[in-house]
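What you see is the complex with one protein chain gone and the rest in place.
Chains: A and B, in written order; residue numbering restarts at 1 for each.
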Amino acid sequence: MNPVNRRRFLQLVGVGALGAAGTTALAACGGASDGTEIRYAWWGDTIRQQKYGAALDAFIEQNPGVEVRPEFADYDAFQERITVQTAGRDVPDVFWIPSPQVLSYQDAGLYRRLDDIPSLDLSAFSAQQLDSYKIDGELNTLPRSVLTAAVRYNQTFLDEAGAQLPADDPQGWTWDGLSEFLIDYARNAPAGRKAIHYNAQADLCFEAWLRQHGRDLWTADGRMGFDAATLAEWFEWWEVLRRAGATTSLSEQEGASPEWEVVGDKVLMTFGNSNHIADEAPMFPDYEFGLRAVPVLPDAAPGHRFGYLSRIAVYQGIDDDKLDAAGRLVHFNLNDPAFLRIVGLSVGAPANPRMLKEAYEVANEDEKKMLAVVEQEMAQEQKPRYEAPPGSGTWRTIMARGVEEVALERAGVADAAARVIADIDHELGRAS
Amino acid sequence: MRAGVRHAVMCALVLLMIYPLIWMVVSSFKPGNLVLSEPGLVPSEVTFQNYRDGWDALDEPFSLFFANSLFVSVGSIVGNLVSCSLAAYALARLEFRGRRLYFAITLVSVMLPLHVLVVPQYIFFSQLGMVNTYFPLLLPKFLATDAFFTFLMVQFIRTIPRELDAAAWVDGAGSFRIFWSIILPLMTPALVTSAIFTFIWTWNDFFTPLIYLTSTEMFTVPVALNSMMSSETSSGVGALFAMSLLSLLPVLVFFVTAQKYLIRGISTTGLK
């Protein structure tokens, strides 16, 4: 093999650049400031952007001489941009990490270690917590927030029907029990109302299902932690509901991963992430929503509980003279109550125990439900969770195709599951 | 009578074509929660809230994004008109070695999907320190890299009878003179067309500004609009509609103004 080293490649591409170096002078204007300028990249909608904008203003006030240049975009656009930036080695100084890319970025050497930056105070985290955040034995990312798998239900609809969810205890709150309840609800529901929308795509809930079955989504060595049989069972759980008329069809919900705005007033229940309630409950202000952890198998594997950590990192190639400011910025995001008061909880519950207490102060009713669910989940015994390996970036797309095949009755659950497994495996194999 | 029928048919067709837009306009005046849930054309409640919300949805007011987009679009028009018409004239009318080759490369560059050029181009511009400036958006236009327009203009020039400039050659005019006083006026429709398309395409372009313009205050309208429609929450459809419609206005105004010049072509400049 003949690896052309990166620098050479950059030079090759930049040959023209040298020729046109004269124009550099023209481009040198813009972004002129005396202090240290930190580039900070995150994703979200405009509401989040405004809140973070306000929070960063507060940060700049606290830290004279530091400027923060936000690089903000919608989730997909964020990934497109940071990918191109990575290819050009022009990465923001501080950035959020999208869930499927945690190990890809690690593999590309984007993360800088975080335990030697004086301005970043880690004392709020326990040693055990810090240990669990490490990737390849190094503390190079930190969790901005924790998300857990959750079931959200419309209390208003329940009351209208005079119905009650199965009891929230190990006997009542099981997958089978929930399934029966949903089918029963749908049978008596008013016209146009279904029990649940078809959401076999909900990745955290699927992962919870896997862990209860003693499987993992990803293994320590970067492979799939589940097989076609477990996936087929998961599909089957949804298919039973669909065949019984308890779910909306893909047509009614406009796709395998529907938007809450489309289905919110049509269904009693939805599967998703704990934090979604913060943004989605306000879309239907007339309804009251409740939140619970996902159901549990009667003989669930020990340590199946888990939280997904949404991570933040500092770029490996950051200039030394910016490190102090970058550390302060991360510190501000993770440790400062003032920050929490401005940005709220739409990204999820804080991982930092001190901030979590603070969070109850700023949370609204819906957000308190989220905090309770997350806290309850995180208080329980957890076996380790491994991040998505390189090559897993498209697994959700592949999964969506499997869900479509099943729900549109183009393939049986076994065939669809086998194909999903083969496709994901193929992608992983290519990346390694 | 026949004209009446024709107008009726046209009006029906127009209505059919722009019904979705009318619906969008109406929806943009509905209160946020009714935008999608109330399908009809008659709103039960009219509000300007979407416009107010949309205008201030980001850190900077939308007027800034309009100004940015306008700057980039106008710059692109100037760049394309100047550089492409020069190149097109040479490719269509002058005899020189390599003409066919250049023409072929022009076409090839239209054929390669943008997405594989993004990374090398990004590396090029980032080595020049041009990221987060408007140079990566404007420089290519001044260097006639929009082969679509070069090709368009070549095709238009080729419809102009060669006798016209041949006569000028005989009178001793140089090639620039011929370009300036014969070809350029005769290709007004092509120039106007190019200006319209450049404006619209630049105005709507999303990917390039997304990659190169990282600060909010540099955003063009589509980048701003995109960040209003988050794939995570899909909130604020009403505000998105409102701002999308507002962003149509400059293009529409430009189009309505520019299309008048489409009417003046050879027919008025004369062929005497």
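Definition applied: contacts are C-beta pairs under 8 Å (C-beta built on N, C-alpha and C of every residue); 3 or more make two chains touch, one makes a residue touch a chain.
One rule holds in what follows: contacts and distances are computed from a predicted model.
Q: Could you check which of "PepSY-associated TM helix domain-containing protein", "Response regulator transcription factor", "Sugar ABC transporter permease" or "Nitrate reductase subunit beta" matches the UniProt name for the chain that's left out?
A: Its record in UniProt gives the absent chain the protein name "Sugar ABC transporter permease".
Q: Could you tell me which of B:47, B:145 or B:215 touches the chain that is not displayed?
A: In the full complex, the listed residue that touches the missing chain is B:145.
Q: Looking at A:60, A:130, A:400 or A:414, which residue reaches the missing chain?
A: A:400
Q: Tell me, which residues in chain A touch the chain that this view leaves out?
A: 1-6, 9, 12-13, 15-16, 19-20, 76, 79-80, 83-84, 86-87, 104-105, 107-108, 110, 249-257, 262, 390-391, 393-394, 397, 400-401, 404-405, 408, 410, 427, 430-431
Q: Given the full complex, what residues of chain B touch the hidden partner chain?
A: Residues 3, 6-7, 10, 14, 17-21, 23-24, 36, 39, 82-84, 86-87, 89-97, 99, 102, 105, 107-117, 119-121, 124, 139-140, 142-145, 148, 150-152, 155-163, 166-167, 169-170, 174-176, 179, 186-187, 189-190, 192-193, 196-197, 200, 204, 206, 222, 225-226, 229, 231, 237, 240-241, 244, 247-248, 251-252, 255-256, 259-260, 262-267, 271 of chain B touch the chain absent from view.
By definition in this document, only the chains that are shown with their structure count from here on.
Q: Could you tell me the distance, in whole angstrom, between the mean C-alpha positions of chain A and chain B?
A: Here chain A and chain B have centroids separated by 37 Å.
Q: Quick one: which bits of chain A touch chain B in the complex? Just the residue numbers, please.
A: Interface residues on chain A, with respect to chain B: 10, 13-14, 16-17, 20-21, 23-24, 26-31, 39, 41, 43-50, 53, 69-77, 80-81, 84-85, 87-88, 90, 92, 259-262, 265, 279-280, 283-285.
Q: Which positions of chain B touch chain A when the two form their complex?
A: Residues in contact with chain A: 33, 36-37, 57-59, 118-120, 122-124, 126-133, 135, 139, 207, 210-211, 214-216, 223, 226-237, 239.
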